[in-house]
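This view holds just a subset of the chains, kept in their places.
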Amino acid sequence: MESTLEKSAFENLIKGHPFDTARQLADIFAETAVQRDKEGGSALEERNLLRKSGLLNLLIPKQDGGLGADWIDILKIVRIFARVDSSIAHLFGFQHLILATIELFGNKEQRDHFFQETAAKNLFWGNALNPLDLNTQSERVNDLRIVNGRKSFCSGAYDSDMMLLSAIEDGKLIVGAVPSDREGIYIHQDWDNFGQRQTDSGTVEFQQVSVFEKELLKSPGPLGSIRASLRPCIAQMILSNIYLGLAEGAFAEAKNYTRAQTRSWLSSGVSMPQEDPYVLANYGNMFIELQAAKYLTDQAAETLQRCWEAGESITENQRGKCSLDVASAKVTTTRAGLFVCNKMFEVMGSRATTGTARLDRYWRNLRTHTLHDPVDYKIKELGNWALNQELPHPSFYS
Amino acid sequence: MESTLEKSAFENLIKGHPFDTARQLADIFAETAVQRDKEGGSALEERNLLRKSGLLNLLIPKQDGGLGADWIDILKIVRIFARVDSSIAHLFGFQHLILATIELFGNKEQRDHFFQETAAKNLFWGNALNPLDLNTQSERVNDLRIVNGRKSFCSGAYDSDMMLLSAIEDGKLIVGAVPSDREGIYIHQDWDNFGQRQTDSGTVEFQQVSVFEKELLKSPGPLGSIRASLRPCIAQMILSNIYLGLAEGAFAEAKNYTRAQTRSWLSSGVSMPQEDPYVLANYGNMFIELQAAKYLTDQAAETLQRCWEAGESITENQRGKCSLDVASAKVTTTRAGLFVCNKMFEVMGSRATTGTARLDRYWRNLRTHTLHDPVDYKIKELGNWALNQELPHPSFYS
Amino acid sequence: MESTLEKSAFENLIKGHPFDTARQLADIFAETAVQRDKEGGSALEERNLLRKSGLLNLLIPKQDGGLGADWIDILKIVRIFARVDSSIAHLFGFQHLILATIELFGNKEQRDHFFQETAAKNLFWGNALNPLDLNTQSERVNDLRIVNGRKSFCSGAYDSDMMLLSAIEDGKLIVGAVPSDREGIYIHQDWDNFGQRQTDSGTVEFQQVSVFEKELLKSPGPLGSIRASLRPCIAQMILSNIYLGLAEGAFAEAKNYTRAQTRSWLSSGVSMPQEDPYVLANYGNMFIELQAAKYLTDQAAETLQRCWEAGESITENQRGKCSLDVASAKVTTTRAGLFVCNKMFEVMGSRATTGTARLDRYWRNLRTHTLHDPVDYKIKELGNWALNQELPHPSFYS
């Protein structure tokens, strides 16, 4: 099987620059992306490749055994994956969101411990933190927390080595980092939505799950400091880069298709679609939208990186400005993405709807993921800044 | 099985007004629409219900054994079906397009014969006419035509009783009406596109198929008179009504979902999404788009009906104006449909992407079907009228 | 002077059908529209022509000496005027809004009296009713009301024969119909806005103005019954028809200009702009927007007329539905108008910005008038209907 060959070739490559590794991996993921979109379920092989590639440790500093990349590069790699497989990009992105959460919500000891262990063992982290789902409770019993309930939208929990969970204790959200095979954790493979099909964003059930004190990220805790409230900025930037990469992938696919397979329209007066004035206008408009989204997203990544580097000295104003840049990226990538994933079909023609190509997956993936939180409220926040100079109020979404 | 019970109940109903029958049928189709979208393939049971309902004979005058409906009502029924199942609406609509083609392209004898036979036997017609696909040839051998080749996008050919085929003979398009089980006709069930999945729009293969002189529609023949060139107007109106019905169905589904299942956004300051100013604005905008599309489509249906009734006395100017009204309907329903099928998710939220509901099917169906012919060229035709007072040049698409 | 000649010719014409009269008048208005847009101030000559034409009495039944037209025709005439001069259309429209207000807010005696007097003397009514401006107070002194204060946006008050005023008395809005030369009324010619420049929408000052009991429209009074709350529907329909007519006029002007004066772009590959694919697309898009706006506006006019004819038997539901149809017309004409008044320049080219043609007046007039009340709240009302089946709450704007 070709793919296996390439995979073994790949294993020699992963010592290169992370971008090279990521592109190599993306080529491998691309081979099976259509089939895996059809099947849904867990991308076990691809997850293992990610583990082996070392890219799960990008955020972890070199002294802790990681690759020591900055957010600018990490987010570019999210985009590289999203161009061919936005589910994998999602899993990969959330790995880094979770690592960031540990750094932002926990204390130095926890960070050192989890970062070093992640790097040493190439651990894959799953997410069971969804703060909008209040169906998980925590109770204090001696030194332990006992967690019970269910959590929805747990991306990447299946096949994870570790996971971040959240629960309500005395009306407050607590967050803990636990091994995914901790007794009482049941990870359901019940994700079968129409998009982002291999993100395993299903349900995790907790039955009398013990969480130890040292596993609780409570200093400063969830959004517990200005710096801690960078988390939503990181989360939203991962989303924006998935949207952008996904749209870029759709655009590239459309371009290849138009040139190779589309016929000129019978009343167009031209012999090839490449010369059709309306096809060119559609491409021009898609290109402009993507370019604008790209610049705003790159700009936001730089702002985020500066804030990340500021450490505890970050000010409310810096964090607020970062949140605004991130919101601009979110809105623009959402709009550009939806535009491209709809319009692409008009420049390819009706044969591009063939089931074998599954080109609708771009739209399905994007439409699903862009519902993470309402874009209307991002626009409102930007308006509140533009008109009233009021910064967004930090929350898990702003 | 409930559905069977309802179906037997339905069989008592089909003597009522066609609208009642259609609504009753639509309710039955709705029950299984999600499952059938998943499975694809042929809607055999539904096709049989259509046969039994008598609705396949709507266009056929009462004196010929049909229901004698006008285009205004036929197109409204297309819309009724499209609200719940745009594949069925497509098959139903094309039945009437084919009957119209017989009347428009053939002579009175042919029309009488095929209409009366259709009414007597509730024949379902399939389409193998796609004029853009030139891979079917006809050769004259004595009194016969011998047809060879393959035809793509043959909606409804599978399980049809009769079909309309086209082929190239001496560089010209000829059209014939033949029994679908004619020797040498092979109907492949190879349609597996991402939308309009139960339209059986696959390939028909012709191996030495005989077509008799009396089966050839050549007087006046394809687009052979002003009246004959009403055919594309009818085709485009069927498409427009499918798009509109489909969008109305999506809108209705969204509305029910928002009210029953959506939660208000955490920073919205309201307790129910029904009070959220942005949700209301989104609904308002969807409503306006649908309303505009509906009025333009209804208007075009009236114009079409007047042209149909004009018979051979129709003028180029009347036909041209009809084509323009139809183009307006086509553009507006396409745009309103795409707007609604994208936006509906923003007013439902991320849980609406669940695989069990398959709510993406509205977009998949619409996006697939709206690629029938490029909307950009409809806009150009309208512009050419608006600026230059030039009527569209009749073709299979204008 | 040519214009005078035509005017005398016109005086022989005004016995014809109101549409003919209106078109004839529009031709006369068109001759000087550019110059009058430049000068601003009062269109005294044109107002007198309107008086002489009899068109000020369109709404007044024949038995009361008027022309007995319905709203459908009155609104079409608003549109005819708006195509060439939206200020005149505004004055003409408000004449009928005021007459409607008298019928809707007052008692039968008042209606008969004011209608008959208007018809007999061709009275022109001015507006001093703006309910958002609370700077006018009324005090009861014996049988009289004494009104003091200032009112803004008093369209058509200057040179009017009669006016409708409103004031606050005991926290409630009262409305009265008084001669414009009533002692203490000072009509300032202080309207100098950038659009709708000849609507005299300036300030009226009231110094100890007496209003008699019989002049007060208080049975049922402002919005005092379901029927009375048709007033905002009429007001909004007049606005919508002004917007639509204005946009149609802009479109016609653009068309003539493109054909007569625009050169094809140097890289377009065509010799005339009429063949440029992008020029055609722009015209196509303008045409579609105008068509949709027109159908929705015509539809709303029919709904309004039915409600008007229902008299006191009108139900809340009918009035609510009418308000929704009117809102759709308002939103669509606003959008189509802004689209056309911006886009028209792209199909004419830079020379069309010449000061002598003042083609910017379409945009200036439309932009000014479409700010009458926020279109966002019309969209919200439509959304509230679409999602919640809640009818708009009657107010002076809904």
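By letter and in written order, the chains are A, B and C; residue numbering begins at 1 in each of them.
FYI, a residue touches a chain if its C-beta (ideal position, glycine included) is under 8 Å from a C-beta of that chain, and two chains touch if they have at least 3 such contacts.
All values reported here derive from a predicted model rather than from experimental measurement.
Trainee: Of the full homomeric complex, 3 copies appear; what's the total?
Mentor: So the full homo-oligomer, as given in this file, consists of 4 copies.
By our rule, only the chains that are shown with their structure count from here on.
Trainee: For everything except chain B, show me which chains still form connected clusters by touching.
Mentor: Without chain B in the graph, we get one piece.
Trainee: In terms of residue numbering, is the interface formed by chain B and chain C classified as same (over half shared) or different (under half shared)?
Mentor: same
Trainee: In whole angstrom, how far does the Cα centroid of chain B sit from the Cα centroid of chain C?
Mentor: 43
Trainee: I need the residues of chain B touching at least two other chains; which ones are they?
Mentor: 282, 376, 380
Trainee: Show which residues of chain A lie in contact with chain B when the two form their complex.
Mentor: 40, 132, 153, 192-195, 265-268, 278, 282, 338, 342, 345-346, 349-350, 352-356, 358-360, 363-364, 367-368, 371-377, 380, 393, 395, 397-398
Trainee: Taking the touch rule as given, give the residues of chain C at its contact with chain B in the complex, in rising order.
Mentor: On the chain C side, the touching residues are 251, 255, 258-259, 274, 277, 279-288, 291-293, 295-296, 299, 328, 331-332, 347, 376, 378-388.
Trainee: If you look only at chain C, which of its residues touch chain A in the complex?
Mentor: The touching residues are 277-278, 281.
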